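Sharing a structure with you now.
Every protein chain except one is present and positioned as in the full complex.
Letters A and B name the chains as they come in the text, with residue numbers starting at 1 for each one.
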Amino acid sequence: MFKWIHKFGSPPFVYGVSKAISPWIGVASLILFAWGLYMGLVKAPPDYEQGEVYRIIYVHVPAAWMSMFVYVVMAISSAIFIIWRLKLADVVAESSALIGASFTFLALVTGSIWGRPTWGTWWEWDARLTSELVLLFLYLGYMALRAAIEHPQSAARAAAILAIVGVINIPIIHFSVEWWNSLHQPATITRADGPKMHISMLIPLFIMLGAFQLYYFHHLLVKMRAGMLMRDRRARWVSERVEGGRL
Amino acid sequence: MKANTELFRVFSTVLRREMRVSFASWGEGLNPLLFFVMVVTLFPLGVGPEAKQLAAIAPGVIWVCALLAMLMSLDGLFASDHRDGTLEQWVLSGQPLSLIALAKVCSHWLRTGLPLVLMSPLLGVLMNLPAATLSTLAISLLLGTFILSLVGAIGAALTLTVKQGGVLLALLVLPLSVPVLIFGAGAVQAVAEQRSALGQLSLLAAGVMAALALAPIGIAAALRVGVASGD
Partner (left out) sequence: MTEGALLQANDIITWRGETCVLDGVSLNVSHGDVVQIVGPNGSGKTTLLRTLAGLALADEGEVYWQGAALHTLRAEFQNELLYLGHKPGISGVLTPEQNLAAFLQLRHAVPDQNALLEALHALGLGERLALPCRWLSAGQQRRVALARLALEPVTLWILDEPLNALDVNGVEWVVSQIETHAANGGAVVFTTHQTMPFNTVQPIRFKLSDAVLGS
């Protein structure tokens, strides 16, 4: 097991794989984006209650999903980094933070824009939006801690601990916010999304989810390459690649 | 596995040392309490002395102020131990660092959390809370401040080597304290609305158990990183 991790977790190997597959993933993501947006914005029927407004879910829902997904990826790779001292896992976590925060921010903004016509306000203390806001704070804390500690190895380990603490807390935060919201719920329209949706509205949503997912992997692979070069800048495989012009 | 008596010896040794240190500089220990009292008394000045309005915001205000007071006190939790080298000695003591950290957190809570708890009924009266809620306020703070000490200590340990780490500490710890705030203030609110607060208090108690089990591991890991990174 351990040997296996070390072979397939060795930076030169991963760098090569990443370089080979990341363009394909990028192209696939672009195709899915075009297809999903066309299906969602043009083909899908308008909503019975919300009319055309609901179409923002094709960005909002995938962004919200990715914001959680990326944090979990960050926490799992942080745990791998702490337990097996696998430096590549730290590269994954580090490369994920900014894009995860961006997904969270996108989910907040689209949620807020969606709230304007449905609730009549730009911001409603809705449980999901509030959780998302706390999640954004967690991302910002992670990046701030990483930036604040000078010694790179210590920064990596401290940030990893924070990510693990955060991921244990996310369900608790989510639950507490749901509970708090159910107490203070004013009589507003609850938004119709989720399983009640018609299949013709759901399919574009899944396509968009796939597009976001692939976009993240593409971004991760490209950013990891930069991270590996930076971290291993004194290693021979890097200088060989630089001299051979094979970056 | 070490014998229980040995673990108890480690815990009580550190706790006694820490209590000695805090008694020697007890004036500093009172600052969070003063902060708590002063900030709460600012609210009537800010929003007006109308009794109903004060009572309505009191649970949230008192709880947020308690949270901030705890946060303030956490800033230097490990700073002097780091500066004088005690922390290095703890890391190298051959004893479980998480247990040492737990003793340290307990002494921190006794010094800062407990005074807040004891002072809170008085502030409740100032904020015009109904008499029936005062005991719930104190109990919710008793459980909640202990969780905050434990979780906050992880943040304090992570920011050990960061210069001016106080603001960063707040950024790290505040999102994690959202559930404590919700259930703590919620418990008081419930009693004020003549509902039972048992649910919230049980959740806080469960939080204490979970934090007791997990936070010391996190604190110890973070302290090791901090000590490794610099003199």
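Going forward, a contact is a pair of C-beta atoms (placed from the backbone, for glycine too) under 8 Å apart; a residue touches a chain by one contact, two chains touch by 3 or more.
Given the structure is predicted, the values throughout are model-derived calculations rather than measurements.
Contact with the chain not shown here comes from a single listed residue; of B:V37, B:L54, B:L67 or B:V227, that residue is B:V227. Chain B residues in contact with the hidden partner, per the touch definition given at the top, are 6, 9-10, 13-14, 16-17, 20-21, 24-25, 80-81, 83-86, 88-95, 100, 227-228, 231.
As a working rule, only the chains that are shown with their structure count from here on.
If each chain is reduced to the centroid of its CA atoms, chain A and chain B end up 32 Å from each other. Listing the residues of chain A that touch chain B in their complex gives 82, 134, 137-138, 140-141, 144-145, 148-151, 153-154, 157-158, 161-162, 164-166, 168-169, 172-173, 175-177, 179-180, 183. Residues of chain B touching chain A in their complex: 151, 154, 158-159, 161-162, 165, 168, 171-172, 174-176, 178-179, 182-183, 186, 207, 214, 218, 221-222, 225-226, 228-230.
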